[in-house]
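The complex is shown incomplete by one protein chain, all other protein chains being positioned as in the whole.
To keep things simple, chains are lettered A and B as they appear, and every chain counts its residues starting from 1.
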Amino acid sequence: MDFTFAPEHVALRRMIREFAKNEVAPIAAEIDREGRVPFETLKKLAQIGLLGVCFPQKYGGMGAGETGYCILMEELGRICTSTATNVGAHIGIGAMSIYLDGTEEQKQKYLMPLARGAKIGAFVLTEADAGSDAAAIRTRAVRDGNEWIINGTKTFNTNGSFAEIVTVMTVTDPTLGAHGGMTAFIVEAGTPGFKVGTHENKMGIRGSSTAELVFEDVRVPHENVLGKVGEGFISFMKTLDMGRLTLGAACLGGAEAALEASIHWAKTRKQFGAPLAHKQSVQWMIADMATEIEALRSLVYRVAWMVDTGQSFTQLAAMCKMYGSEVASRAIDTALQIHGGLGYSRDYPVERNFRDARIAEIFEGTNEIQRIVIASNIFRQHGVRIRP
Amino acid sequence: MQIVVILGQVLDPSGIVVKGKAGRIFVNREEYVLQPADKCALEAALRIKDTTNAKVMALPRGPLPNDDVLRQALAMGADRAVYLTTRRVANPPYGDAVMADVLAAAVEKLGGADLLLTGATTLDTGQGQLGPRLAEALGWPQIVGAWQVASRRVSESAGGRVEAVLQRAGNYVTVEADLPAVVTVLPGALKPRYPDGVRLINVYRAEDAVERWDVSDLVDEASLQPLLEKRGQDFPPERELGVRLSGTPEEMAQALADALRERVSR
Partner (left out) sequence: MDFTLSEEQEMFRAMFRDFSTKEVAPGAEELDHEEKPPLGALRKAAQQGFLGATLPEDYFGAELDYVSYALLVETLAGDCMSTAVTLATHVSLVAMSILVHGSDAQKEQYLPLLAAGEAIGAFALTEPDAGSDATALQTRAAPDGDGYVLDGVKTWVANGSIAGLYLVFASAPDGITSFIVEKDTPGLTVGYREPTLGLRGVAINTLYLENCRVSAANRLGEEGQGWDIAQRALDRMAIALAAAGLGVSEAAVDTAAQFASERVQFGVPIAKKQAIQNYLADSLIEVEALRYLVYHAAWLADQGGDLTYDAAVVKTFGAQVARSVTNRMVQVMGGYGYMEDYPMARKYRDARALSLLCGPSEFQRFIVARHLLAQKDIEITP
């Protein structure tokens, strides 16, 4: 077993860390305060090829694999969860859906500009009545000659309000439900009838866009069917699996940032005549935090290796997301406690990280869904079928 | 046009702590980075390459522990990079004086160059000798401590010229030299680009991305003698604590004047 990173991944991490320090960190507080998406950062990431980090070079990507993508998400997650969210929605589920299920023509036409970062992607699934129960979506696509007409409203979508290329999940046969009744389509922004609705006012990740998307008689050509008609459910399950792993990596970054901030504060802040680092309460907190982070790191990169070597990983990806989000929440909560009153103040980044971290247990499939996925997989291996 | 850039590495200062009282440098985290001034020199070279059909080649400041800075140069856009190995492990002589001759030979082996760029100073030792010594060894004009660098073709027949901007006492001075020339670049002058992602992955995956030459292929290694011998190291004396004055402005002014008089007469 070789636990070292390959030289290209070491060099990649170093570059991203410097980028994050120089380009992302200086505006992290500002984008949260102003509630704006850092388009300038996305452009800079695109320029050096990072918006296609995991895709093969022949599709305009960097060819660094899932491991490279996890490194990107970890290093961004360490500095700014909002930025990691924007990037993750673009690479991990937006472009990824086309990479996993697209035809060669679709990859040339859509994946290449996404991988190059010339265009931004999004993955559009959730609806008001279809959150965890994603199979309950009602957005309808009806065939009309060589086109399909899409009607429906999608909610809580990340990047959709400014993405140029979106993958939309629809119902093509209401009688069949998840098995045979759903189809994914690639839709370009600017298609008549595709509109942006309300923007959500979120507690955290305010530097990312969460919006309602409305489809009113949106016509897309049949060539834009992603994967096969009726196989949308399988498609999106595959895509979400990939997304889960890398969200775990972003949470790893967030937890590491919490640990660094805690150590720094414990060294610096004196009460009762000594730095906090000399108090056992604080030492226990730091030790527990650091241990969970090591466990998470091993889990995330092992699963990344499994993806890069073609092994099956659904259950493990769900574990990365579930465990990662909970480790990050615990770490940042502890960091806030160590900072005392100042941790509660918006003048310090801990407060923003606290608000940002909370979403990870909820989006990309709530941790309840992750637990169902994990338990289902385990029991299925033992012959028991579980339904959510 | 051929541009050669000389690159070195230095311990990442954020990983070390200098404790004068203990008389030691504590290395908390041993990581090496490209010398900041050399990185600016590389950036200057790449900017010239952006607008001309120049080729950029990277050489090391000496036999380095590994070829990482040369790979970084390739990832940032250099066309060729050479790593220098040496069999002379005991009493290695590779200070700037000796390396100037070695590197001059390397430039010749590369097929010559029109412009040679390197950092004007090193972060750890504060040395600025390499550029000037190389210029002497090559017999080329030198511009030292440039803030900006551009190459300008004056006319096809006269060869090219390099134009550099220097800071002098709050002003900017433009200096020109005929090519071939050596220019050393100050750190912080130019914002270095990030490596191109695809190049980075490919360069670090290809084991043979960086060429390897041995010093003995360039000069008579056995005859090299070091110029300097390090005999010891000391830390500057600790700064005295200041004295806080209090009282009315008149009282403080009097106390200050008395203290200064007393110091002068010491």
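Note that contacts are C-beta pairs under 8 Å (C-beta built on N, C-alpha and C of every residue); 3 or more make two chains touch, one makes a residue touch a chain.
The shown structure was predicted, so the numbers you read here are calculated from the model rather than taken from an experiment.
All shown chains touched by the missing chain in the whole complex, by label: A. The omitted chain makes contact with just one of the residues A:R13, A:K109, A:R140 or A:K202: A:K202.
Contact with the undisplayed chain is limited, among A:D133, A:E216, A:E260 or A:D288, to A:D133. Contact between subunit A and the unshown chain involves residues 126, 129-133, 136, 156, 200-204, 270-273, 279, 281, 333, 336-337, 340-341, 343-347, 351, 354-355, 358-359, 361-363, 366-368, 371, 388.
Just so we're on the same page, only the chains that are shown with their structure count from here on.
Rounded to a whole number, the gap between the C-alpha centres of subunit A and subunit B is 41 angstrom. Residues 6-8, 10-12, 15, 18-19, 47-50, 53, 57, 62-64, 68 of subunit A are the ones touching subunit B in the complex. Of all residues in subunit B, only 68, 71-72, 75, 194-198, 200-205 touch subunit A in the complex they form.
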